[in-house]
Structure formats: C-alpha cells, structure tokens
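Left out: one protein chain. Kept in place: all the others.
What follows is chain A.
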Amino acid sequence: MLFDMFKTFFKVGAFTIGGGYAMIPIIQKEIVDNKNWIKEEEFLDIIAVSQGSPGPIAVNVSIFVGYKLKGFKGALACTLGTTLPSFLIILLIATVFFQFRNNPIIEKVFLGIRPAVVALIVSAVYQLAKKSKFNYKKISISVITALLIVFLSISPIYLILIGGIGSILYYKNKETEEK
C-alpha cells in the first residue's frame, strides 16, 4: 500500500508541468476516480485546506492524503513521491545548466525567454484578479502590497501577517459592533 501511494504521487509529480493548480485535476483523477482512496467531497475539503496553508499546493495535498490513508508513514511516502521527480529532473538540468548558460546562442534564447516569463506572471495576475471579483478596497490593498515590495523592499512575510491579523481584528471589531 505504501509503495502504491508513493508510485501514484510520483506519477503526479512527474507529469504535471506548470505546478500548483495544474496538478489538482491530475491528483483528483488518480486518487478519487482511479484508486477510490478519497471521496469526492472529502477531496474538495482537502483542496481548500491545502490552498489555505503555506507551501506548494501539490505537496500539501499529498501530505494530507498520506495521513488519511496510512498516518505519518503514509504522509512521508506521498510527499516523497510528489517531490522526488522534480528533485531528480532539476538536479540533472542544474548540473549542466550553468555550463551552457554562457554559450552565446543560449544567451540569446534566454533574452527572448525572460520577457515571456514576465508575460506568464502578468497573465496569472490577470486571471486571478478576474476570478477574485475584488472590490476597489481590496484591489487597492493588492496595488499597495505590490508597490511596497518593489519600491520599499518590505518583506512579504510582514505584509502577509499584517493582512491576516488586520483582517481578523477588522471582522472581530465589526462583529462586536453588531452585537
């Protein structure tokens, strides 16, 4: 069973390019549809928890599913499965990457790739902003956050803590006022 879990998550890790949300449908197909390890509505709960917690979503999902199936050992087997393919592939690339990077043709290729990376990130911002349906107040929080990081180099850690704790205080206060 442990090896089967490892194998399943290894497959997920090895075949999902682009990371994060791209992995969710693949995990779902494997563990809900094919293996029947987790029920559909349970899976939605797991996704919600994994998105809310820090760290890569795919890793969080594999830890949770692992615990559910086989406790601590299960969590370890699933995490190892998700992580190992990336680790091995990147290690292979990294060993040659820095030798090739100064090759003149590769340099030109990367001059073209860098602006594409900008476009991919902007595209993610665009999709998220469209989906989130933020009001102007929340949009301005996003804009201020971005400006603080870029121009004042304020650590993202502080901004996350301020946002989270500030929001708790705001809603707590609102709740007491309503009572």
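In this section, contacts are C-beta pairs under 8 Å (C-beta built on N, C-alpha and C of every residue); 3 or more make two chains touch, one makes a residue touch a chain; residues count from 1.
Keep in mind that, in the parts below, contacts and distances are computed from a predicted model.
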Options "ABC transporter permease", "Anti-sigma factor", "Chromate transport protein ChrA" or "Peptidase M16 C-terminal domain-containing protein": UniProt name of the undisplayed chain: "Chromate transport protein ChrA"
Missing-chain contacts mapped onto chain A: 13-21, 23, 45, 49-60, 63-64, 67-68, 72, 75, 79, 82-83, 85-87, 89-91, 93-95, 97-98, 101, 105, 108-129, 132, 134, 138-139, 141-147, 149-150, 153, 155-157, 159-160, 162-168, 170-172, 175
